[in-house]
Each structure stands twice: as structure tokens, then as C-alpha cells.
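Data first, discussion second: the structure below is written as C-alpha cells.
All protein chains of the complex are present and in place, except for one that has been dropped.
Chain nomenclature is as follows: A and B, assigned in order of appearance, with residue numbering initiated at 1 for each chain independently.
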Amino acid sequence: MTAGSIDAGLSGRDPHTPESTLDRPRDYLHAQSTLRSWFLTTDHKRIAILYLTSITLFFIIGAVAAGVVRLALVVPNGAILNNDNYNKAFTLHGVVMVWFFLIPSIPATFGNFLIPLMIGAKDLAFPKLNLTSWYIFMAGALFTMISVVLGGIDTGWTFYAPLSTAFSNTWVLPALIGVTIVGFSSILTGLNFVVTIHTMRAPGMTWFRLPIFVWTHYATSLIFLLATPVITVALILLVAERAFHVGVFDPAYGGDPVLFQHLFWFYSHPAVYIMVLPGMGVISEIVPAFAQKKLFGYKFVAYAAIGLASVTFFVWGHHMFVNGQSDLASLVFSGLSFAVAVPSAVKVYNWTATIHKGSLRLDTPMLYAMGYIGLFVLGGLTGLFLATLAINQHIHATYFVVAHFHYIMVGGTVLAFLGGLHFWWPKFTGRMYNESWGRVSALLIFIGFNVTFFPQFILGYLGMPRRYATYPAEFQLLNVLSSAGATILAAGYIFPMLYLVYSIWWGRRAPGNPWQAKGLEWETTSPPPTLNFITPPKVPNQPYDYPIKVTETGGTPA
Amino acid sequence: MNSRGAAHHDGAKVGIELAHHFETVEQQRYAATLGIWAWLLTELLLFAALFLTALILRVTHPEAVKLATGHLKFWIGAVNTVVLICSSLTMSAAIEFSRMGWQRAMVRAMLATAGLGTLFLLLKGYEYYADYEEHMMPFLSRRPYELHESPASRLFVNLYYVATSLHALHLFTGIGLLLGMTWMAAKAGFLARHQNWIEVYGLYWHFIDLVWILAFPILYVVNRGA
Partner (left out) sequence: MQERSALELWPASASSVAVEADYLILAFTVLTLLLTVPVFLAISYFAVRYREGVDADRDTSNQRSFLIEISWMLIPFLLTLIFFVWGARIFVESKNPPPDAMTVEAIGRQWMWKYQHPTGQSEINDLHVPIDQPIHIRLTSQDVIHAFYLPALRIQMGVVPGRTTDLWFKANRTGTYRLYCSEYCGTDHSLMGGNLTIMTQGEYQEWLTHSGAQQSAPAAGRALYESYGCASCHDPGATVKAPRLAGLYGSQVELEGGRKIVADEEYLRARILNPNENRLAAGYKQIMPSFAGVIPADDLARIVDYLKAYHSTEGEARP
């Protein structure tokens, strides 16, 4: 295909033409309008909106706590916040962001909304279970909030024993129980996705025609199913030890607190990929759509998702290099951790290769996606620094770690979340947001994020330990810089909330496929009707069937 | 599209009712089966983490664990194993009857299953009581612990309580669900609409049995000594 004919083919993109709204069933948003019809819905799309609303709420709580933390760290001597309140603030930030925002973020909202649409199903396999998951999530999250209302917790989001079981005088129990409950919500969501992807695919939707978004959610769901029960047990044991003195970690009786860390990280390292994999799925949808080009190395990217989900179960020990784990175990875990680089590199290089020779349009979702790639690469490689034993001995539990996981979690997951939100917003709401505002927000977040977190790499290397309410004066300038960046970042977060909400009522009506994207979700109306498709979809084509093809020669496994 | 998998016996229809979001009953049946297997997998990992912890304690404190297992009621555990295996048999019978459309026999088999499950809980309750009498509840601060000269034995005893009570909780929930389903299944037309519920539930019951069959050797039997 020559360049000219492609450009001609693309010139037909006109997002400004609304489609006829006559002669079609009412969309899912307007199918019913009572409050009861929302709280008792079994429609996966409405449940996704319930999740979107609730995790936005938790994001705001977590972000305010982060703001308090950054404000306190402007001065080194703890003059703004005393030690106790500082510890409660960073624990609140961690608990809320990890357990109630990052873990459910993309799977429970976009996954819920899009998986049935993308595979051509009418709903998830178990719609009532899906609603139950949301109620379990809310019950657990609100239970945890009880501890915040009563006075907070100061254990850190990792709840290490014996600090959490015997020494902390704060409201640890409600938080532990709440997080345990939320785990069941994750398990049920994962179960629903696995069954749906196995059994509900439309005619012609073979495994290798699934969008990468579905592949990554399949991998994520496996982690939900296999890892979450382990943290459930670890937390049950903590609750038993703290509440009833039925302890198995208690060092006073010869118990081993490091055993808790093993159980905890057996879940919580894979949990990192619960947060990362869905983001990779989002980026794998956005990049081909805005390059109008088939995703490069589709099968490799699909296998890389499964590969990441598998390798991640064997690297948990890299959180314990300096915690009295045997040296041999540390060597093995360090080596295995380097293997994570392989599937991660596959993803990044394939996205870059997809952009190569594409027909690029730098709209808001694409800007977020490009920011994601940059930050994820930095976050991933600094992860290898931490996996290197001799380096880990220095920067373990310093701000280097804080910077590293924020590059993965915020630079990765949150940017993917926002990119996906802008990409599918027309599909969710049937409205377009203001494009220039979107671009400004993407830029603000990218700049704000780097100003906030890059100095923390340096702080960590200089030896500033994490979770410090007070710190030596020589670290002040970098801390002030980081806090200044946080204000830019905050502006970048608030801005999309305003113009996206504005667009719900006053935005332009969105056509079914505003981006000329491929995939079944774009073949139905925006917003889709209650049972998703007016005519049952069939899938005759390969995935990512964009105008610019990738000719795969050189022995690609068919 | 046939919305009812048909199998006639004694005039009763056996099959499942198609839900709105599935295309065929086969798809619906497959989804339900896969769903319960996925759930059982996650449950298995839940208990596996506990059993693994028990085995780790055996490695780190072999003497203390041996001392503690000596005080567990081996014979009650063994009888309970037999009780649960029998209940799995009656549950299997209930599934067979449901397939053949023998509704009344199925309901009786389900009641027998619930009865055996209750017997297990009663025996387990008696075992806890006997533990209490023997001062084998180290977490009761007012009741001196029998093995106080071996602090590490507390860890294993504690784990025993967490593991067995979590299993008992599963069994208790299971009996509740089973009785609720028996009540619904006694009504006319149940097998024509929801026969696969019995199959799906049967898998869960067998799983509870399986967990106990794993728990019994790991907690009671391994290096029990003379």
C-alpha cells in the first residue's frame, strides 16, 4: 500500500459528525433512570460506572493524603505535622491508593465495561456476581474508612508484623478486615473475567483475534485468582494475632515475622502486575488506533502478558534482600527478577515499532500513552537497579524505591488509566470532551509527575530513608522541589475531573467511532444499548485491522 | 435455539433455563462449571497458604509441633474424615438422582448430606471443648496453657485453630446453602430450570471434603510419633 492511498483512506476521519439517534434502542445510560436502577443493576456497563465513581472518590482521598505528606516534607524538622500524624497520613495514602484505587482501577472499570463489548458478548458471564463484587468492594473499603474516622492507622500499607499485631496503638483491625474483604471482590471480578473470556466470545472471535486489552485482563484475572487468596490468609492470620492473640508470627514464642512478609509479597508482588498489566492493555489499544497501524508483534505482546503474569509469581523474595532471607534465596530471586525485563521490553519495543511508519495523530489519549511509555521504561529499569543485590543493599527502603514504584504506579497505571478514560470516554458517556484541555492536562501531569518524582531517585541514592516524618537538613532542597512538582501534578489531576464532568452535560455528542479505531466496542453505538449490540457481532478479521498493515515475514509463528 | 436441555424421566423435565445474556444452554452450563472450578482453585490456594505455614512451622520447630500434635484428638479427626467422605457419597448420589429426574430421592440425599455435615460440626465442636478442658487454648489468658514450657508449640496450636475454624466456616456456609437449595429443589419444576445448580454445588461440597482430607494428615498425622 502506498503512502498516498493510506492518507486518502484516513482523510475520511471526521469526528464531528454525530450519528442518527433515531431508530435505535435506548442506550444503557438512559434505559432506566431511577436511583434503584443503578444500585440494583446487573448491566456490566452500569457496574463499571459505579466502580468509576467510587474509585474516583478513593483516588481523591488518597491524593489529599499524598498532598498532606508532601506538604509536611517541605520542612525537615516535622514542624508542619508531628510524627504520629505524618505516619497516619502516609499510611492512609498507601492503603487507599493501593487497595482501593490502583488494584480495582482499570480492571473493575474499563475491564468491566469493555471486555464483553470487545469479545462481542451481551454481558459478563455472571452479572449478579459482578454487582455483588461491587458491594463487597464498597463494604470492605468503607470498613477500612472506619479506622480513618476513628483516628487512623500508622502501620504503612504493608501491615508488617509485629508492628501491626502487637505494637501499633492505632485502629489497625478495621483496616485489616476491610482490606481482606476487598480481596474477595477482586477474586470474584477475576473469576467473572476468566469465565467470560473463555465462554462468551462472539462467533469468529478466536483467542488470537482478542484485543491485547482482553489478553492482559485475562492474565490479570489469573493473578487475582491465584494470588489474592494468599494475602487473604496472611491478613486473616494478622487479624487473629492482633484481636485474639492467636498468633503464628509472634517472635516472643519463636514465630517468624518474616514469614508474614513472604506470604504478603507472594501476593503483593503479583499485585504490582494486577496494576501494570491492564495499563499495558490500554496502551496496546490506544497506540494502534492513533497510529492507524496494526499492532506490531501481536502474538509476542499477547504472550508477554501471560509471561509477565507467570514470572511475577517467582520474584517476591526481592522485597526481602536485607530482611534476613538466606543469601542463596536472595541470589535466586535477584536473578529471576531480571527475567521480568524480557516481557516488559517486548511490550515497550513493540509499541515503539507500531508508531514507526504509522499515520500519527497526537490526540489526548495518544499523549497519555506516549507519556506512559517513557515513564514505564524508566520505572522498569530502575526496578532492575533495585533487583541488583549490591545496589539494593544501599537503596532498599530509601526514596529510590518510592520513586521507582511511583514511576510504575503513577507513570504507568495512572497515566494508562487517564489515557484510557479519554480514549473510551465517548463510548462511556456518548460525549466528547474538549480536546485542547485534554492535551493541556496530559502535559501538566507529565511535567508535574517528573518534577515530583525524579528528585526522589536522587534523594534515595543520597540515602534518605522512606517513611521519614523528619529528615536531615541536607535533603531539604530536593524535597521542596518534589513538593512543588506535586502541586503541578495536583492541578493536572483536578483539570480532567472538571472538563470531563462538564462534557457529560455540555460536551458534543460523540459518534460511534470517533477515533476510527478498530475493535468490536467501536462497532456499536456510543453509548451502547443495554445488551451492547443491536445486531449480534461476527468477527471475520484479524485484530487491529488498521489501514497500515504489518507484513510479518521472517518466520513469525502463524 | 433450544432453551431447555431435555431429558425425560418419570415425566419430570431435567435441564436449565437460558439466562438473557447467554446464547445457548451449553454455553451457560460451561460458564457455570468453569466458574465453580475457578472459585475452587482460589479456595484451594487459600488453604494451601495455611497448610504451607503449618509445614514451615514443622520444619522450624519440629519438637514443639510434635508435642502439640500429641494433644490433638486424632480419633475425632479420623472419624470426621470418614463422616465427610460419606457426605460426599450422598452428595454424589443427589447429583445422580438429579440427572435422572428423581426429585424426591435427590432431596433426601441432600438432607442426608446436610445431616452428615452437621455431625462433623458437632464432633468438631466437641473436640474444641475437649481442647478447652485440656488447657490447649493458649490464647485464653485466664486459662494456663498446658504446654507452656514449649512456647513454640503455641504457634502450631494457633494455626490449628485458624485452619480448622476456617474449614468449619466453609462447612457451615455450605450446610446453609445446601439447606436453602434443598428447600427450593423440593418445589415442582426445579430440575427443569436449575438442574446444574446441583452439579455446581456438588463440586463445592466435594472440595470442602478434599480440604479436610488434606488438613487431617498435615495437622494431625505427620510425624505424630508413638
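Following the convention adopted for this analysis, a contact is a pair of C-beta atoms (placed from the backbone, for glycine too) under 8 Å apart; a residue touches a chain by one contact, two chains touch by 3 or more.
Computed from a prediction, not measured in an experiment: that's the story for all the values here.
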Quick one: which shown chains sit in contact with the chain that's not drawn? A
Candidate in contact with the missing chain, chosen from A:Y471, A:Y493, A:W522 or A:Y544: A:Y471
Which one touches the absent chain: A:I391, A:L443, A:A484 or A:I534? A:I391
May I ask which residue of A:T42, A:T56 or A:S359 touches the chain that does not appear here? A:S359
Just to verify: which one of A:M370, A:A416, A:L489 or A:A510 makes contact with the chain not shown? A:M370
When the complex is taken as a whole, what residues of chain A touch the one chain not shown? 1-4, 6-7, 10, 78, 82-84, 87, 154, 156, 160, 162-163, 166-168, 251-252, 254-258, 291-293, 296-297, 300, 320, 322-324, 327, 330-331, 334-335, 338-339, 341-342, 345-346, 348-350, 352-353, 355-362, 370, 373-374, 377-378, 381-382, 384-385, 387-394, 396-398, 458, 461-463, 465-474, 476-478, 548-557
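One rule holds for everything that comes next: only the chains that are shown with their structure count from here on.
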Between chain A and chain B, what distance separates the C-alpha centroids? Give it in angstrom. 35
If we count contacts the way the header does, which residues on chain A are in touch with chain B in the complex? 121-127, 187, 190-192, 194-196, 198-200, 225-230, 232-234, 236-237, 240-241, 244-248, 250, 252-256, 259, 263, 266, 531
Within the complex, chain A is touched by chain B residues 20-22, 27, 30-31, 34-35, 38-39, 41-43, 45-46, 49-50, 53, 56-57, 60-61, 64, 139, 141, 151-152, 154-155, 158-159, 161-162, 166
